[in-house]
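Here it is: the structure, laid out below.
With one protein chain removed, the remaining protein chains of the complex are shown where they sit.
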Amino acid sequence: MVDLRVQIGSLTLENPIMPGSGTFGEQLASVLDVNRLGALVTKTITADIREGNPPPRIAEFKDSVLWSIGIPSKGPVHYVETLVPFYRQFTPPLVASISADTVEQFGELAARISVPGVKAIEANISCPNLKKDGNAFAMDPEATEQVIRAMKSATSLPVWAKLTPNVGDITVLARAAEVGGADALVVANAMLAMAIDIHTRRPRLGRVMGGLTGPATKPVILRMVYQCAHAVQIPIIGCGGVSSAGDAIEYMLAGATAVQVGTASFLSAGTMLKVVDGLRDYCETHHVGRIRDLTKAMVGPQEVRLEDALTV
Amino acid sequence: MVDLRVQIGSLTLENPIMPGSGTFGEQLASVLDVNRLGALVTKTITADIREGNPPPRIAEFKDSVLWSIGIPSKGPVHYVETLVPFYRQFTPPLVASISADTVEQFGELAARISVPGVKAIEANISCPNLKKDGNAFAMDPEATEQVIRAMKSATSLPVWAKLTPNVGDITVLARAAEVGGADALVVANAMLAMAIDIHTRRPRLGRVMGGLTGPATKPVILRMVYQCAHAVQIPIIGCGGVSSAGDAIEYMLAGATAVQVGTASFLSAGTMLKVVDGLRDYCETHHVGRIRDLTKAMVGPQEVRLEDALTV
Amino acid sequence: MNAQVFPISESMAPVVSNDAVNAEYFHLILEASAGMQAATPGQFFHLRCPGVSGESPLLRRPMSVYRVDRVRGHVEFLYKVTGAGTRGLATLQRGDSLDVFGPLGRGFQMAPETRHVLLVARGVGMATMAPLAESAQAAGARVTAILSARSPEFLMSNDYLKSVGAVTRAVYDADASSDMLHVEAMITALHAEQPIDLLATCGSNRLLQLVKQLGARFGIPGQVALEQHMGCAIGMCFCCVRAFRTAEKVTYRRVCCEGPVFDVRETLSW
Partner (left out) sequence: MNAQVFPISESMAPVVSNDAVNAEYFHLILEASAGMQAATPGQFFHLRCPGVSGESPLLRRPMSVYRVDRVRGHVEFLYKVTGAGTRGLATLQRGDSLDVFGPLGRGFQMAPETRHVLLVARGVGMATMAPLAESAQAAGARVTAILSARSPEFLMSNDYLKSVGAVTRAVYDADASSDMLHVEAMITALHAEQPIDLLATCGSNRLLQLVKQLGARFGIPGQVALEQHMGCAIGMCFCCVRAFRTAEKVTYRRVCCEGPVFDVRETLSW
């Protein structure tokens, strides 16, 4: 029997697989047994009610998808009164994702949704910081640290910082979140991208730029997970382009403790369960008793250095 | 007759298509008529002689390729005495790409290769700055500006700054290069990425991390070209994932004046010529007399804003 | 481990046939599980389209149920070849299997006392409403269908609609009979003949506007099946929204789960 459990700070997950925020919903319970997931991460909410971005909201590429959804949000009251009770019927821990326009509002919203039933809060800091020229919080180490600190002092729940990949050196942001008190990092959100229809000459998204997700992003995000795993002590949740158990294992070897699945659930709703099954198979085949032993278990390259070659 | 000529500063190119540095060589003259290209950009050289990175140097994905080549370099003497004379038989302007470990060395190398036959110098600043913790020059606006300034004062040739996509806000770097005196920007180099073989648990590249290139990178780099085109006045050369005329046009609509083709030339050696032909066809079909009119010609999104919808 | 039954499922459905109907349209018949056969009129499936020469599309493609044949255990689709996905669909042959996800969405809502249903559609839009014709007929309602097309060779589903007992009227661009004023006059006359108590439309913005007007004028409910590009098709990704007008405000709704069939009164034109 393979032990699939992993530990994200104080939270024990039955297995390392969970949905990425915004790619999961109550509806999935009509399709599969959500109790088999490691955690349930809900769509980001904001304190205010929002409609989200104008369509078109999606453009498709060969191996990735470009989205401009924005954050359609029904606000914290709906979350606490409708969603939290709904998810109480399931066993995996519920992780709420929140976003806000200012550091203070992140703290306030974290406090408002810290209700029984919510087991951790993920901070979606990839949104614009209205007090700082609208640059994303997650592109700015100072703002990242402040947001996490504000949330940590507003709630006793674990706080996960979801970083953006649209940065230079991601370890700077990872460390800022750790210093701010984050219990875990989610690495990472979608990559800022765009596309133009050459016949109409219009952008293919209503808001011109959007977030790129899906398999093609994996090599870049994997590199970021690897870098972060060498920069911080807190657990890392890999997120970007996972669609098979092999992808999840790659993330774990690079340093992730758990893994989120996004776009792949849209291509096949059962992806997450297939990944869980595949993890078990891999562990059995490779005689891995505890999946947590895969975290950061990459070994060095089999290099043919010229220097070494000399001695052959 | 479509006018395919474009202007990169003082340099007129017969058409906007040229190879990305490191994806072209003398060998291509054995396969196709290189005189039909807009410019000839050679592999980056350094002042010293280098062997490059240990193998494995390549890993393949569905829609992109990961490379760890390093900069195998035969140095400036070989460049000036062998390559420059070789390329003199061809009509398109020769663009030399250089790299160095320090700001000063960038200037010195630029001076050494400013010989008749070289028409512009591309600064590959995606390499580590040895005087600044080994972070890439192109991740640091100050270093970017200094490199370009050093080169500009060392040579009278046009200097193109090739930016790295591994940054947060690319416009900061674009402006730094412009302030430093760059005559054009190349946006952008490869994306830092990695991959792990889950069976051996080893990285798939000898140097663990490498540069991701190919079609899958296009939406991200296109977004960067668009951002840069709104941030600087100098011409932009788009580079990333171009494999068809449609891709090149997308880059031009986003703000590029010319376009570099890399990986796609490996998949089919004749790609660049196919792109040139396709540009001509597009212009004929869409009644574009001068291809330069496509630069930055993207029109706004056909938004269905909720506010507007109210008035319907 | 658990005997839970899920209303929506992903399954591999064997292809019974996949024949070209004309130069642009194909008729696909799949062997269907009981779950698939539970599809109601206006619902759709999300299809993983096979690739053609390596251009296998990443996203699934939404496709309305054209017919549920509960006798043979089939679900049928009628589709137009437009891009990579539908080109891939067109390569399917008897013996292949298609990965289908569904049934999905909120279909047409017909009150039990409905006596006369009018369907008005253009092109492949009729595919979406064909099951409504069949079920309305089965529920004892009269069904009249106005089919609008460029010219007679592009007429869709006429025979099938007749076979389920609908009275069909074709209108064409070629002879200007598809003109809105003419269609309006037809509907008005039909309503005079026997009061229409459900108007349903699909596939044309101009027909939608007409149905909206006439619905308001005669005080009868109108429903429209809308389309939008989709990601998840089950309401999770919010990419399939269109703008709607409610009593209080203008708001986005998800076509995949709040629709694809909507009350015409709340639709906006665009």
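Read from first to last, the chains carry the letters A, B and C; within each, the first residue is number 1.
Please note the rule applied: a residue touches a chain if its C-beta (ideal position, glycine included) is under 8 Å from a C-beta of that chain, and two chains touch if they have at least 3 such contacts.
Quick caveat, the model's predicted, so the values are computed rather than measured.
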Candidates B:Pro16, B:Pro56, B:Pro76 or B:Gly255 - the one touching the absent chain: B:Pro56
Absent-chain contact - pick from B:Leu13, B:Ile45, B:Ile69 or B:Met151: B:Ile69
Candidates B:Asn124, B:Ser265 or B:Thr295 - the one touching the absent chain: B:Ser265
Positions on chain B contacted by the hidden chain, ascending: 22-25, 27-28, 30-33, 43, 51-52, 55-58, 60-65, 67, 69, 72, 214, 263, 265-270
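Basically, only the chains that are shown with their structure count from here on.
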Relative to chain A, chain with the most remote C-alpha centre: C
Chain closest to the middle [Cα centroid of all protein chains]: A
Between chain C and chain B, distance of the C-alpha-averaged centres to the nearest whole Å: 48
Chain centre separation in whole Å, for chain C relative to chain A (CA means): 37
For chain A paired with chain B, centre-to-centre distance based on mean C-alpha positions, whole Å: 32
Overlap residues in chain B, where contacts from two or more other chains coincide: 304, 306
Sites on chain C at which at least two other chains make contact: 242, 251-252
